[in-house]
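What follows is an incomplete set of chains from the complex, kept in their original frame.
Labels A and B are assigned to the chains in the order they are written; within every chain, residues are numbered from 1.
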């Protein structure tokens, strides 16, 4: 008799935040879930897009460029949501994490990708913030709308907005 | 043979934030879900109450008035969670959204209402922040407690805290 394979449990996340600490939480949950054999979908929107950006400038219009300049850089430029102190907080947390052998965000993202976590960019945010597909890391699955996230979330056992 | 109607999928959200960008995410998910035939319940609490307020002053006690003055206005006065710059950020994002034909928050809320999204105010927050029912838009369903949200969330396929 053939046993039906048990359906994999599933996590679906909206990653709205681009803060270092929240991204850290998001990727920790993602890698933890993927490592325990769950399906993981991450849908990056608004400030969260930083987590998928290449280290490059963005923006076409005057305001898009201004936004790109102020909120530029890749995942390793993310600052904590508290005690940012113009970059000092980022430096401090990176030091403290390193001291406890916690991998940096870019490594954690890489691990997530290797474990099969699916990452999508929110089409509308990318348009509004003027961050085109080619400014994002190649591993991004595709750029999708909110309907796509909702489809994933409906099937998920755990859905989170981070 | 009569086929049983398939049960509608359901989303339940706590909207805690009153930030422009997070409200934008909340209402985009709500309209997206309602447009794909899901049931949507939004429970507005704390800063999120701004999304349901009329353009009017609130507050009775000295501190309630102070809060009303500093955090006053309706949904269109919401500022982004990052790069607020005393109103400049709001202006900038509104411009950038308009350039991409993204509707403003008040339109998005109207669309949500027309699609049947249910919106509730959190009774306790309204009392603490001194925002009475009559200062909120007429379309608000009613003002409820946390138990009401939990009932909705238990039946929901997707629950989010925004």
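Please note the rule applied: a residue touches a chain if its C-beta (ideal position, glycine included) is under 8 Å from a C-beta of that chain, and two chains touch if they have at least 3 such contacts.
Here the structure is a predicted model, which means the values were calculated and not measured.
**Student:** Because only 2 copies sit in place here, please give the count for the whole complex.
**Tutor:** 3
Following the convention adopted for this analysis, only the chains that are shown with their structure count from here on.
**Student:** How far, in degrees, do you have to turn subunit A to put its CA atoms on top of subunit B, rounded to the nearest 5?
**Tutor:** Going from subunit A to subunit B via C-alpha fit gives 120 degrees.
**Student:** List the centre-to-centre spacing of subunit A and subunit B in whole Å, with centres computed as mean CA coordinates.
**Tutor:** The separation of the two C-alpha centroids amounts to 25 Å.
**Student:** Can you name the residues of subunit A that touch subunit B in the complex?
**Tutor:** 12, 14, 16, 18, 45-47, 61, 63-64, 66-67, 70-71, 124, 127-130, 145-147, 149-150, 153-154, 156, 159-161
**Student:** Give the list of subunit B residues in touch with subunit A in this complex.
**Tutor:** Those residues of subunit B that touch subunit A are 9, 11, 21-22, 24-25, 28-29, 32-33, 35-36, 38, 81-83, 92-93, 95-97, 99-100, 102, 157-162.
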